[in-house]
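All protein chains but one are shown at their positions in the complex.
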Amino acid sequence: MAANVPTQRLTSFNASHAGFEAHRDWERVLNRGGYGMVTWPAEFGGRALSLIEWLIFEEEYYRAGAPGRVNQNGIFLLGPTIMEYGTAEQKSRFLTPMAAGDVIWAQAWSEPQAGSDLAAVRASATRDGEHYVLRGHKIWSSRAVFADWAFGLFRTDAESTKHRGLSLILFSLTAPGVRVQPIAQIDGELGFAEIFLDDARVPVADRLGPEGEGWGVCMATAGFERGLMLRSPARYQVAAGKLLALAKARPERVDATIEAALLQVVMDAEAYALSIFATASRLAAGGTIGPEASTNKIFWSELDLALHSVALAILGAAGEMLVHPDDAAHDGDWLDGFLFALAGPIYAGANEIQRNIIAERVLGLPRG
Amino acid sequence: MAANVPTQRLTSFNASHAGFEAHRDWERVLNRGGYGMVTWPAEFGGRALSLIEWLIFEEEYYRAGAPGRVNQNGIFLLGPTIMEYGTAEQKSRFLTPMAAGDVIWAQAWSEPQAGSDLAAVRASATRDGEHYVLRGHKIWSSRAVFADWAFGLFRTDAESTKHRGLSLILFSLTAPGVRVQPIAQIDGELGFAEIFLDDARVPVADRLGPEGEGWGVCMATAGFERGLMLRSPARYQVAAGKLLALAKARPERVDATIEAALLQVVMDAEAYALSIFATASRLAAGGTIGPEASTNKIFWSELDLALHSVALAILGAAGEMLVHPDDAAHDGDWLDGFLFALAGPIYAGANEIQRNIIAERVLGLPRG
Amino acid sequence: MDFTFSAEQRQSADMLAGVLGDICSLSHLRTSLKAGAKFDDGRWATLARLELAGIMVSERQGGLGLGAVDVVLLAQACGYAALPEGLAGYIGVTVPLLAELGCDIVLQAILAGGSYVAHQDHGFVVARDAAAASYGVVVDGDRVAVVAADALASVNVASIDPFRRLARLTLPAALQAAPAAIARARERGAVFAAAELVGIAQRAVDIAAAYAKERQQFGKPIGANQAVKHMLASAQVKIEFARPVVYAAAFEADIGSVASRARVSHAKLAAADAALAATRAALQVHGAIGYSWEADVHIFLKRALALSEEWGERPYHRARVQRRLTTYKFAPDTLFALETDHG
Partner (left out) sequence: MDFTFSAEQRQSADMLAGVLGDICSLSHLRTSLKAGAKFDDGRWATLARLELAGIMVSERQGGLGLGAVDVVLLAQACGYAALPEGLAGYIGVTVPLLAELGCDIVLQAILAGGSYVAHQDHGFVVARDAAAASYGVVVDGDRVAVVAADALASVNVASIDPFRRLARLTLPAALQAAPAAIARARERGAVFAAAELVGIAQRAVDIAAAYAKERQQFGKPIGANQAVKHMLASAQVKIEFARPVVYAAAFEADIGSVASRARVSHAKLAAADAALAATRAALQVHGAIGYSWEADVHIFLKRALALSEEWGERPYHRARVQRRLTTYKFAPDTLFALETDHG
């Protein structure tokens, strides 16, 4: 793995078209080596590895400092959903270009005024012969600024409310009637976009799963999103290792308060890894992933923030001046990482929602 | 002050009748010196001191290690309410024996199944000529095990619900039809009791404030309870000083985690003192105490718990074995104090309720 | 490392949990509390009939020859039940230590089902139920003595947890050095205390959740309040991320390397943290009733306080984790690299 990693760090895929394409090239390199998505079956370009083998792959991946996966919406979220709900035609049409990096996917879950309420969908898909006509407004669509296709929920039954009457529809971001507008985020990157749909026509064959049952299909996907696939433990173990190195390099900046926080955060990174291995073992033994996806989401998002907060505490006043610096030690990564981590407790189902889920589905407390 | 403090530590007033009576004697000593309630007017045995002067009195009081005030329900809660709402006859009948320690008061706010919902009152007071007939069941009544009288809310309008139709009634705990049953609490003391009222007859003259308006009268009292009077800062400053002495005496037990927590908790004790002085200054300048009583309640209860948690962390495995020990250093006080502090976030309006109050009344958020 | 337990391991834990449900329910504990929380001979005899005492004793010595991973779920069940008698430490620490020390006479008395042995290790564990013991194992530093009950002098010490009947045993005159066996005992002690703490934490959350479903306030169950939900959910998160660390520590307890000691200490710290947070949250959810002996939460809170500092106080365990961080490279591939250094 290390031998194939680009020697120059790639520009962020959220910063520019060039950065995005450089990451797409990396996805192609991975795919050619059969490393695009190692848990996928061989027929779609994978290696049919088990989850535990995947975790070990991820260790190697992060240890080598390999680039972030611009392809993650596709390979981790949509791909598994297509394998479960897609027709044979859809599988062959979508999965191979997805694994190859030829089609990069954006997700289009949220709508304005919906927030954490994913079922508050107003965007509609009206049947017109063998097409749906899409109308509406999606927001907080990750990767959409530079991606090729997107997937999202649309109301196919105009009479329906809430989570009923929705369908999961895939659409090209360059189709007529689709307009993408980037959102400037607090770290200055363009990680998200708004998508305006103005009578965009989509073939019925691009609906995934049965009409009107998009919510159930999506929940499988949202479960994956919250779950372990997007947040492999190696990411935090590598960050914890770097944090320890930072603290060792600047012992004069580590007082009791920082030392105490450092100890806790490193233990937490290790606890996260052990917990994910335990879940993977359970899944390997035939278990299913349940509401503990919510406990994971809360834990990794708080861990990520804590790791970067400790780093900024060590860096002190220099921290604010690490905006894209030209530093060999990559100290600027801590600031970037902190800003990115701030989004953790908010996106992919805000932590408040996750706590509700734990309380209601694990502990059986009544709905508010 | 120091010269008059009992040389032997008194047994807890919650532990036994003897302990209670020893504290009553101490109240009498205070009252003879004119120190029973220094902010009261001279006609009721006080010195008409300002709040700031009271805070300074409290500094002296806690620094001298003087006993806890068995009289606090009376002098801090009921007394000011009688001064505001009582008739001349009630003032002369109740205030002087209260200040003298001759009548010690219990509060009777809560009822079973009511919890934090103080307005969920079922106990009734039915008018019968010049008497009310009290029926019902009060619980979590502090001091009631050994006290003389109690005050609480009763439903005088049988048709009413919630906070309407309640009256504040004072009653003797030795009257016929009144039965007091102690509640064993987790620190093994008897700080609370249940009160069973079975057709107890009380003269109408023992109702405080107008009939049916007890809720408003009580809110004044509850405001006091949450406010600064019960929790003068000197208590926490003295505890913080003792905690620092404990840490200095056992440096080998203070690692980075404990040192960090210690620093924070000592700063918090000081912040509490400064905040109370600021409030007292504002009140002295003609301001009124508002919902910041809620921020105080949250802060002191968390501070108290943090102070004692740090102490137990320093004491380590010895901590569990400090149950009424025969130790000259009074290490056992930390365990007692910890158990007592556990009640802090619960009683006098649980902290969850206080956070609702801050959000709704200070920040203007909508009621749930 | 495989994190799944075998069917036998799970069945054995379920069996113990079932028995404890019958003989150590909350109402048993409440009754016992009223009667002074004394040692329950009948319960101990029932537990002895489960023949768990030899679980970690080698087959050669008449035991089952199993390891810490076979005991960790049992310890968790003891915590969940708030079992007053120290079964987990007994079968997981004291008896294996006696076996390692070659105390065959005492061992046979134990395996025959008759004997309880109290265990004191200065700075690590205070002897429990010394009055019911036939023998005492007394450890001081890296030396140990095993003495018969009639030669044991002890002074009772009150614990905040009325079910922990503690005593200080007088140090016997003759102790023999056994540093390796004592060190192993301490690792196991920490692991099983951690497992008990996880059980305690889970029970506190379960009791509070049940209460929150029933208890009505302001016209609805208090568990419908987000504040209650989030308090218990946060406690549950702590439990979920302590449990796998405890299981990993059980797997590694016997290795004795810097890394395995750090793992054991991490387990102890995470479990203590979870138990203290969960019992506090449970108390808060109960409100005033939680602060009385009427509710059962205080039993778990007090046990959590005591076990958090047993088998190594928190600064001791933090120092062991710290030592790993300063001597080892911390990276994904060192997560299970436990065999490399026995320093």
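Note that the chains take the letters A, B and C in the order they are written out, and that residue 1 is the start of every chain.
As a convention for this text, contacts are C-beta pairs under 8 Å (C-beta built on N, C-alpha and C of every residue); 3 or more make two chains touch, one makes a residue touch a chain.
Not measured: the values here are computed from a predicted model.
Which of B:Ala18, B:Ala175 or B:Leu244 touches the hidden chain is settled by the complete complex: it is B:Leu244. Of the candidate positions B:Ala42, B:Ala88 or B:Leu363, contact with the unshown chain belongs to B:Leu363. Taking the complete complex into account, residues 58-59, 62-63, 233-234, 237-238, 240-241, 244, 248, 263, 266-268, 270-275, 277-278, 280-282, 284-285, 292, 295, 298-299, 352, 354-356, 358-360, 362-368 of subunit B touch the chain not shown. Across the interface with the omitted chain, subunit C contributes residues 225-227, 230. Touching the omitted chain from subunit A are residues 110, 113-117, 120, 139-140, 183-186, 192, 253-258, 312-313, 316-317, 319-324, 335, 339, 342-343, 345-347, 350-352, 355.
The rule is simple: only the chains that are shown with their structure count from here on.
The most central chain, judged by the distance from its Cα centroid to the centroid of all protein Cα atoms shown, is C. Distance from the subunit A centre to the subunit C centre is 40 Å, each centre being the mean of its Cα atoms.
Per-chain CA centroids place subunit A at a distance of 52 Å from subunit B.
For subunit C, the set of residues that touch two or more other chains comprises 225, 228, 318. The set of subunit B residues that touch two or more partner chains comprises 256-257.
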